[in-house]
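Excluded from the complex is one protein chain; the other protein chains are retained at their positions.
Moving on to subunit A:
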Amino acid sequence: MAEPGLWLQNAGHSFDGSAWQFQALDLQLRRGEILAILGPNGRGKSTLLRCMAGLLGLSTGTVRATGHIGFVPQDFARSFPYSTLDIVLMGRARHISLFGTPGSRDEKIALDALGTVGMRAVAGKSFDDLSGGQRQLVLIARALAGENEILLLDEPASALDLHNQDKVLSLVHRLSCEGLAVAFTTHQPNHALAIADQVLLMPELGLALVGGADAVMTEANLQTLYGLPVRTLRFEEGGEPRAAVVPLYRGRARPDAGQR
């Protein structure tokens, strides 16, 4: 069994002490494992991820981690047009003394991290000039440059086109194979199916279901989660069993044709 990376015990969070976003949540994320967190907007996916990262305090319970956590935001409100390399170098902050600045070793690590995500060529470009997909990869590189053992990604593939979604998901999978513990939030059930070992569903306030994709991502659960009927298609592709979640959008249906 791989060594554990991050635990939540009896974890709960509520901003006002009454409406719980999650409650009594137990979770174990091991090295080499990927956890996908699924939930509709406003259900507390990001809150949970921030609690795991230690950016928000839990209202109840504990979070423990062995190793450093790299938090990868979806994006951030940018202030100054730093170069891509400067952004990645910031990931080295934990390893650089208070009055220090990054040295050549830090620069090498940052460039290597950019190489790992295939973005070395844009090191000298302004981060602001990159596309959304490139920015996401660079932010992952920044977390890698910090030599973290645990990666927490906030909607890493949500704002990207299909090609870039694939790129980010493959990268995340590769990193977990290299021994990182990874958790990410997503709106896309198919992203969870593609790479996750564990899935956490937040179907209603205060409730979280954790388990393997097959056990948790049932059509009924997903329907409750998104308030919309879904079908899971199972098929073979190149001899491998695959699955895809298809939402049954009501787009063209007449308003009176079906009940909610």
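As a working rule, contacts are C-beta pairs under 8 Å (C-beta built on N, C-alpha and C of every residue); 3 or more make two chains touch, one makes a residue touch a chain; residues count from 1.
Going forward, contacts and distances are computed from a predicted model.
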item: Protein name (UniProt record) of the chain left out of view, among "NAD(FAD)-dependent dehydrogenase", "SufE family protein", "Heme exporter protein C" or "Iron complex transport system permease protein"; value: "Iron complex transport system permease protein"
item: Hidden-chain contact residue, picked from the options A:G12, A:P73 or A:P203; value: A:P73
item: Residue of A:I37, A:A53, A:A123 or A:A208 in touch with the missing chain, whole complex considered; value: A:A53
item: Interface residues of subunit A (partner: the chain not displayed); value: 50, 53, 55, 70-71, 73, 76-77, 79-83, 86, 90-91, 93-94, 96, 98-102, 128, 146
